[in-house]
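Up next, chain A:
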Amino acid sequence: MSGVHVSTTVNGDAVEFVCPPGETLLDVLRNRLNLIGAKEGCGTGDCGACSVTVDGRLVCSCLVLGAEVEGAKVGTVEGMAEGGELHTLQSKFIEHAALQCGICTPGFLVAAKALLDRNSDPSEEEIRYALAGNLCRCTGYDKIVRAVDAAAKQLATDATKSGKKSKRR
Partner candidate 1 sequence: MAETAPDTSFTNQDFKIIGTRPPRPDGVDKVTGRAKYGADAFAAGQLTALILRSPHAHAKILSIDTKRAEKLKGVKAVVTCEDLPDLTGGNRGMLDILENCMARGRALYDGHAVAAVAAIDAETAKKALKLIKVKYEVLPHVTDVDEAMKKKAPIIQPHIRTTGVDPKPKKASNVAARSQFGHGDIEAGFAAADVIVEESYKTEQTHQGYIEPHACLASVGPDGQGELWVTTQGHFVFRNTCAALLGMEVAKLKVTSSEIGGGFGGKTHVWMEPVALALSRKANRPVKLTMSREEVFRASGPTSSTSIDIKIGATRDGRICAASAELRYQGGAFPGIWGMLGAMTTWACYDLENCQSVAFDVLVNRPKSAAYRAPSAPMAAFAVESTIDLVAAKLGMDPVDFRILNAAKEGTRASYGPTYGPIGIGPTLEAVKNHPHMKAPLGPNQGRGMACGFWFNFGGQTCTDINVGVDGTVSLTVGTMDVGGSRASLSLIAAEELGIPYERVKCNVADTASLGHNDMTEGSRGTFSSGMATIFAARDVVKVLRNRAAAMWEIDVDDVAWEDGQAVAKGIAHSNLSPLSLADIARKSPTTGGPIAGHNETVADGAGVSFASHICDVEVDPETGATKVIRYTVVQDAGKAIHPDYVEGQFQGAAAQGIGWALNEEYIYGEDGRLQNPGFLDYRIPVCSDLPFIDTEILEIPNPGHPYGVRGVGETSIVPPLAAIGNAVSNAAGVRLNHVPMSPPRILKAINAAK
Partner candidate 2 sequence: MLEVNVSGVLRDAVNGAASLQVEAATIRELLRKLLERYPRLNDHMETGIAVAIDGVIYRDTWSEPIPQDAEVFLLPRLEGG
């Protein structure tokens, strides 16, 4: 079994790895790149705990092969905070107690960021449908929806304050 050599970008950093052709992106991230933020909750794309972005598109990394991300830009929860500063979504999740056990949290954050990147002012319904691919068994989603809503409003306020449209990606 020969491995596939892959050159890619993860959270802005150039990365190279060799993996068997059948290995999932999730296993590559966790076992080869030590990025354990993405979790395997089901391995079948049903729970969203392994959510990452590939070229800005939200995917379940358990359904993507490592070999597929050649030349792509991969984004994981580890890339959300900038230096010492948490992303607004991250700080709002803490502030609103939007996590209990926390296993689904990385997936929710990646999915919520993907939502806010394309819709900076989502309604409650839009938030709920955007996050419907991510399972949480602890919270009943109540505080998650509130945290995402609060983050959207905060980002809008920040953008207004800095006198320009939100550039946050």
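The candidate set was assembled so that all candidates are chains of the complex that A comes from, given by their letters.
Here is the rule we go by: contacts are C-beta pairs under 8 Å (C-beta built on N, C-alpha and C of every residue); 3 or more make two chains touch, one makes a residue touch a chain; residues count from 1.
Since this is a predicted model, take the numbers as computed values, not measurements.
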Candidate touching chain A in this complex, from 1 or 2: 1
Complex contacts: residues of chain A adjacent to candidate 1: 1, 20, 30, 35-44, 46-47, 49, 76-78, 80-81, 86, 90-91, 93-97, 99-106, 109, 125, 127-129, 131-146
